[in-house]
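Yeah, one chain of the complex is gone here, protein chain that is, but the others are all in their spots.
Showing subunit A:
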Amino acid sequence: MSIKRKPNLSATIALLPTWFVAVVVFIGTMAWSIRLSFTNSTLFPSSTYVGLAQYSKLFSSAKWLASLQNVLIFGVLYVAGCLLLGFLLAAALDRKIRFESAFRTIFLYPYAMSFVVTGLIWQWMLNPALGIQASVRSLGWESFVLDWVVNRDMAIYALVLAGVWQGAGLVMVIALAGMRGIEGEQWKAARIDGIPVWRIYVSIILPQLGPALAAAGMLLAMGVIKTYDIVVAMTNGGPGNATEVPAKFIMDNLFGRQNLGLATAGATVLVLGVIIAVAPFRYIMHMRDKAKGAA
């Protein structure tokens, strides 16, 4: 755009609110929060610096450590579960199925709903006194146990179940779109060679879907770090600390326990976590773009 320089003024002015948001809201508030994490702030912000004291307090807190462990277990199983189930559903729907659009609609609808709704639905299904467990027992299988939401060892898996139920449809949509974009020629060639269908999906289709699935997995992983609503709705962190997650730990200390310094230290750790998680991915994308540009 080099016909005139002058009209750029309008473009610059139009972007001013966004500059304000980017600089003041995003960078400014983040800097403020990080600064607070080095102070002894409790209910109100304080300007007494205490170095890394909040961080050492954070990492000696059993609740925080439990929350990190929980989010790791939840994250790995949730992302893997969504990717696996989503891919399987897409591959099945790709086989010229009757009622394909009805199936697609059914697999995706949970994704349209709030995490709060998903959490409450599954809390109800897994309610040991009245839910699936009670129903199966009344059929005669008296020893049937499905008490995940109230069982310390299993509560985190109840969250995974609800999360996969909500998120698998997204992966299915992305994978199916990718499969439809793959040329029929490859199919013909593979079929002539007598390669079984499942091998074609694993060895030919899956690698080509790699980038799209990686993007979906990355998006799901970002969601994991932010996981809050579904935990509040389904288990509220319990039983005990069994489903405590970092985002909830931070919210509780920020607004419930008036523990600003500790909460902002936790939030800073989360941000670092995101940077560490995203950086390699961005780097690979950047290098690939560069390679493309050079070719």
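Note that in this section contacts are C-beta pairs under 8 Å (C-beta built on N, C-alpha and C of every residue); 3 or more make two chains touch, one makes a residue touch a chain; residues count from 1.
As a convention for this text, contacts and distances are computed from a predicted model.
Its UniProt record calls the unshown chain "Binding-protein-dependent transport systems inner membrane component", which is the correct pick from "Putative transketolase N-terminal section", "Dihydroxyacetone kinase subunit L", "Binding-protein-dependent transport systems inner membrane component" or "Cytochrome c-type biogenesis protein". Here the missing chain is touched by one residue of A:Val50, A:Ala80, A:Leu206 or A:Val271, and it is A:Val271. In the complete assembly, the contact with the undisplayed chain comes from A:Thr18, out of A:Thr18, A:Thr48 or A:Ser143.
Between the chain not shown and the residues A:Thr29, A:Ser56, A:Gln69 or A:Ser203, the one that touches is A:Thr29.
Within the entire complex, the positions of subunit A that touch the omitted partner chain are 1, 3-4, 7-8, 10-12, 14-15, 17-19, 21-23, 25-30, 32-34, 36, 45, 85, 88-89, 92-97, 103, 105-117, 120-125, 129-132, 134-135, 137-138, 165, 169-170, 173-174, 177, 182, 184, 187-188, 191-192, 197, 212, 215-216, 219, 222, 225-226, 228-229, 232-233, 236, 247, 250-251, 254-255, 260, 263-264, 266-268, 270-271, 274, 278.
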